[in-house]
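Below is one structure, written out as structure tokens, with a few remarks after it.
Here's a slice of the assembly, chains where they normally sit.
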Amino acid sequence: SIISSADKMSSVLRHCTKFTPSGFGSLLSGNCSHGRTCALQYFVSSNRYSSSKIKVDLDSSNGVAIMQFQSPPVNSLSLDFLTEFAINLEKLELDRGCRGVIITSAQPKVFSAGLDILEMYQKSPEHYTEFWKAVQEAWLKLYGSTKVTIAAINGSSPAGGCLLAMCCDYRIMADNPRYSIGLNETQLGIVAPFWFKDTMLNVVGHRETEKGLQLGLLYSTPEALKVGLVDELVPEDKVLSTATETMTKWLAIPDHARQISKSMMRKPTIDKLLANREADITNFVNFTTKDSIQKSLGVYMEMLKKRKS
Amino acid sequence: SIISSADKMSSVLRHCTKFTPSGFGSLLSGNCSHGRTCALQYFVSSNRYSSSKIKVDLDSSNGVAIMQFQSPPVNSLSLDFLTEFAINLEKLELDRGCRGVIITSAQPKVFSAGLDILEMYQKSPEHYTEFWKAVQEAWLKLYGSTKVTIAAINGSSPAGGCLLAMCCDYRIMADNPRYSIGLNETQLGIVAPFWFKDTMLNVVGHRETEKGLQLGLLYSTPEALKVGLVDELVPEDKVLSTATETMTKWLAIPDHARQISKSMMRKPTIDKLLANREADITNFVNFTTKDSIQKSLGVYMEMLKKRKS
């Protein structure tokens, strides 16, 4: 392959000026730009894609890919991570041998700690723009995936980690009292954007979203089950096996009918971001470059450092 | 009466080129077309309407009509059934002596098996068009009824059967472990249209609808109660009496205020179909005429035949 490492591939993708990300895979968009098709030819040329931050195993016998987050220590959603994630999803989307994707973590105790705050701290507006595009793209690819997507949540899942879980078709979480899940952005003084909000609203409804977002609630596992933020709690060592069993049940449904049904439910939410990507980026960059927000993030990172030592 | 049988009446209605179906009875539409008013004069001229597939008994003492589905073996929603159903609802809508309608089944074990697949198999595009118009019309009449509508679900209620139940103001189901209810279209390789989806969404919310539609879930009675797909479970021999008691409670509310409240909740959903009827028909016809879908339906019908024998 002409591409030898995930970082190089990410770099190609990010710097390909013609790259225009799509919304809902082949099902919804249909109008892939030339640039995108072009960029994808690079990835498709390699038969199996292995990256440093994410490990993907596609079982050709059943069409189920297991995608493991392996970015120590806490699977933070850095620019590189998100780019790899979107590439992997795009590859699986285009792979007719793949029918379902299980997302899980290879790190102990955490599914994903959410957006990497380092990408939002003391960087240039250009960097913030690039980063936010990658966050949008990851969401578009996962929320709009035509595959069956199951989150095997084997650890805590705050903020962006919760977002990824909520994008899946089904959520199984380890019944561990130390784990929690939720969009806790306000606790850090920042705000979940409207499409994070829409994703949560589609899972737990208006009232719970309003309360959860305002308070930046991190739900314990029983609370998460009660409000419907996760579908099932199982012992920690059964998370992946339960996800596999559940996948079998979902794959019993004819793909085409299931995909149209999924699209019918999610298209309005996806279209809303697609129609407002630029404004959403501007909004993020303006917000993040504020002194007050930079200060908040600085304080938060100091706190994290002290906690570690 | 100039009309002697339900089939003739259906025929008149269906072939009256000026017939323009309405949305929300007199409450919402207001602008009845000339053709429709004309067609209705036929039906109004007969004092009591009795049809082969649906039996309607209106108790003039309390204004409650009991509408029994009596189309063996499983109350399939054929073109004739749906046309009779819409006519009956229209008649009751126009009847000032009627304040509420209880819908139930005269067949054992089944409320309604849903759309008659024979109407969707190896027929002409013209037939599919006519059939789908009748499905739309039945939904518009029931979901938009100004009367109190209660489903006395005394048997299984898959697909279109579930749709009719969901259109009512209240759902009472027989607590029988052999019965189930749900929009299970995807299990057959077909897809519930957007207004089936909207109807379910208005009953059980976004998350449950997304899961239920994708998996084509048939909910057991306790599951249906838990997710809110039905309001109440009662012993099988109490379904109709409970429906009657519940109706009394609903009729204690002044009609006008209740009707405006109902319209306020349902009008956006109804208007969405009214604004997209033609596209929805085209979509159905295109989908149904696909080789792959015809094949799926053929396989399904073979399976049903084998199961019977």
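Letters A and B mark the chains in the order given here, with residues in each chain numbered from 1 onward.
Keep this in mind: contacts are C-beta pairs under 8 Å (C-beta built on N, C-alpha and C of every residue); 3 or more make two chains touch, one makes a residue touch a chain.
Everything quoted here is computed from the prediction, not taken from an experiment.
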Subunit count for the whole complex, all chains sharing one sequence, 2 displayed: 3
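By definition in this document, only the chains that are shown with their structure count from here on.
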Whole-Å separation of chain centres (CA-atom averages), subunit A against subunit B: 40
For the subunit B and subunit A complex, residues of the former touching the latter: 185-192, 194, 197, 205-207, 209-211, 213-216, 292, 296
Residues on subunit A engaged by subunit B in the complex (per definition of touch): 169-170, 201-205, 228, 231, 249-250, 253-254, 256-258, 260-262, 264-266
